[in-house]
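Only a single protein chain was left out; the remaining protein chains are all shown in position.
This part shows chain A:
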């Protein structure tokens, strides 16, 4: 996109994620810089939690931001928040790498949504800072039992299927499924004013 300088969106600390994304579409490096300042630590921390090595976490962080920079069309604002998209991409790529290190990889990842028809999805948290979101999420997670939180974390960070969690923890598969679903329903209920 060849925008004249005067037509280029200008971004700053007060810009919304939507405005930053428009500037990234216009190939403004300053917008990518700002996006990294906002979500670099979150993206890197997520990759590090899954991959557990600094080198790979850095590679995934770089891939995530450059992917959006080079192919901004892969993100569609109508389908969700930019931060959520970055985390989804980070998780997807991290789990791909983790699984490629493992001997068996049988399960398809099912991270992205089938809810393509949801338009104008702008959760209130979209306008909160990372620190404010962290506070909200930590408060919400207090509504869960430690075992429930552990189940969600196993599914999220370790990319384990329910049957793999059941086998690892020695819990019947039906119990793992019902507890995990219950845990996610509780988390969503605790976050209902923010989604």
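Criterion: a residue touches a chain if its C-beta (ideal position, glycine included) is under 8 Å from a C-beta of that chain, and two chains touch if they have at least 3 such contacts; residues count from 1.
In this section, contacts and distances are computed from a predicted model.
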item	value
Omitted chain (choose from "Formylmethanofuran--tetrahydromethanopterin formyltransferase", "Carbohydrate ABC transporter membrane protein 1 (CUT1 family)", "ABC-type multidrug transport system, ATPase component" or "Anti-sigma K factor RskA C-terminal domain-containing protein") - UniProt protein name	"Anti-sigma K factor RskA C-terminal domain-containing protein"
For chain A, residues in touch with the removed chain	2-5, 27, 29, 32-33, 36, 40-42, 44-46, 48-49, 57-58, 61-62, 65-66, 69-70, 74, 79-81, 84, 87-88, 91-92, 96, 99-100, 102-118, 121, 123, 125, 130, 133-134, 136-138, 140-141, 152-153, 155-157, 161-162, 174, 177, 180-181, 184-185, 187-188, 191-192, 195
